[in-house]
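A protein chain is absent from this complex, but the other protein chains hold their places.
Coming up: subunit A.
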Amino acid sequence: MSTLAVHDHAVAHHEGDHGHHKATFLNTYVFSMDHKMIAKQFLITGISMAVIAMMLSILFRIQLAYPETSFPLMETLLGRFAPGGRLDSNFYLSLVTIHGTIMVFFVLTAGLSGTFANLLIPLQIGARDMASPFMNMLSYWFFLTASIIMLSSFMVEKGPASGGWTIYPPLSALPKAMPGSGMGMTLWLISMVFFIASSLMGGINYVSTVLNMRTKGMDLWKMPLTIWALFLTAVLGVLAFPVLVAGVVLLVFDRSFGTSFYLSDIVLNGSQVQPFEGGSPILFQHLFWFLGHPEVYIVIMPAMGISSEVMSVNSRKPIFGYHAMVYSLIGITVLSFIVWGHHMFVTGMNPFLGGVFMITTLIIAVPSAVKTFNWLATLWRGNIRFTAAMLFAIGMVSFFISGGLTGIFLGNAALDINLHDTYFVVAHFHLVMGSAAIFGMLAGVYHWFPKMFGRMMDERLGFLHFWLTFIGAYLVFFPMHFMGLDGVPRRYYAFTEFESMKQWLSVNVFITWAAIMSALAQVAFLFNFIHSIFWGKKATQNPWQANTLEWTTPVEHLHGNWPGEIPTVYRWSYDYSKPGAEEDFIPQTVPFSQTMSSNLPHDFEDNPIGLEEHAKWTSTQKRNEEVK
């Protein structure tokens, strides 16, 4: 070593020369370290996984609607998993498990955060790229590996994991417990190890980038709500995922090394006494839900941030209660760590402890309600532009309200004991975190598509997509509340064996057809998405007339985002329809000195010189007025 290399910052640079590498197909599209390309990789992988998970759900919906009917096509497609054209009962459980796993982790965690944190964090805070572009690239490749391993479990003889996406032991800990507990479960665990590594690498980068790499003038209180949401989501992930790792490590030891962390007194198949003693399956539930509950906020918070931004832009109004929005996000972040017990009310938990978890759970209603009212107040008397993105953002709020209300039911220990593991729970979380988060994601896709691909998506297909999906999702999930109230349990293969539940068969048929309709509606989206990438209308630089920094970058992507210097930020991102301004939006890069007519005293809170200038200007204006 011993050389003291001095880097001369003033070395002449060559315009358009990338300096250290040539752009090849491989490093542009495959092993890209550019955050915009990585975002697209995440998005396309996420959409593919979502389509797969959706098809799985249609398969098990068909089983629920027609439990006695044989579909020869099913056997052609699925082979041994559907003998005689009827879904195998173990495979049904696998479908439910993998549908849940893919949707929660691969679509709504990696697909949502991965896409929009990668795309928006550097672009909206004014950075050239992430803190560590290399780690960012690894994050995507670990995610892709995890996806492939998860899907490959359909190829093993006994099928994929089938103990539910929460993989409670003993089903997950004893390889012989059920067909899916063998190789399928092993692959599930390997896949999740890659997935967690991916999301930790991503999350570490997002947090570090937001805290360290904001452009000049971009203080925390000038950040758009998308950034706040994605930042807090990353913080949640960084704190919660390691706990899942701990839980999974102990599970792997129980599975393969004969320890008894989670296992105790088990007899398999009626005769084989297992050598495990003294373990506690509840311990796994504690470790799992300590991640699992923050996880649902990891899913919904990016959707909240995206909706806030999209609704503000398309209402042509500042977001109502910006500070309250941020504080409620922070509140949700903190509270999410002390509510995990509400998933475990029926584990024999001490009722007093249950009461504590009940109170903390119900307190989450406060920040959630703050956000909801703020969204509605943002719409109130806005100059609303019903773009496809706007419709999806409003849809997100709708689902969040109707799903959130049933959360108050389920948060109550006394009610949850009746409703636990019924379709009421299925209805609740599919609305509040499933549909709401998907709608937030779709709002983001429609809104930032021009930024990602330089072209516009077709609005009319977007409307078709929205209305069919919106109505379809309600038709699917709303009737499930009533099934749940009647005590119909979730995850059951067929209800024909139970006298009291037979009457729900007609509802199941209805739900299945609604689900098929919503699934077909996604074809409109997929066609629109793929067609627009290649043949969509060319986008202008700022198609939505938005204030945030990403719209100041050129339409053509370049590594480093801005051709010259990174712009400086002077104001928050929500100066829409400001009285006295020439246009109904003022980008963050416009200094107050250029907008004298629309400045207000509170724009100069920590800026006495600016305030003085403002006072001088207004008094001159007044004097001129009098002269006239």
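Rule of thumb we're sticking to: a residue touches a chain if its C-beta (ideal position, glycine included) is under 8 Å from a C-beta of that chain, and two chains touch if they have at least 3 such contacts; residues count from 1.
Basically, contacts and distances are computed from a predicted model.
J.: Name the absent chain as its UniProt record does, using one of the following: "Glycerol acyltransferase", "Cytochrome c oxidase subunit 3", "Carbohydrate ABC transporter permease" or "Chemotaxis protein CheA".
T.: "Cytochrome c oxidase subunit 3"
J.: Which residue, A:261, A:297, A:345 or A:399, contacts the hidden chain when the whole complex is considered?
T.: Among A:261, A:297, A:345 or A:399, only A:261 touches the chain that is not shown.
J.: Tell me which of A:173, A:243 or A:480 is the one touching the absent chain.
T.: Residue touching the absent chain, from the options given: A:243.
J.: Which of A:55, A:77 or A:211 touches the chain that is not shown?
T.: Considering the complete complex, A:211 is the one touching the chain left out.
J.: Using the definition of touch stated at the top, determine which of A:559, A:578 or A:614 touches the missing chain.
T.: A:559
J.: Could you please point out the subunit A residues that touch the chain left off the display?
T.: Counting over the whole complex, subunit A touches the hidden chain at residues 1-5, 7, 9, 11, 13-20, 128-129, 131-132, 135, 200, 203-205, 207-209, 211-213, 238-243, 245-247, 249-250, 253, 257-261, 275-280, 282-283, 286-287, 290, 558-560, 563.
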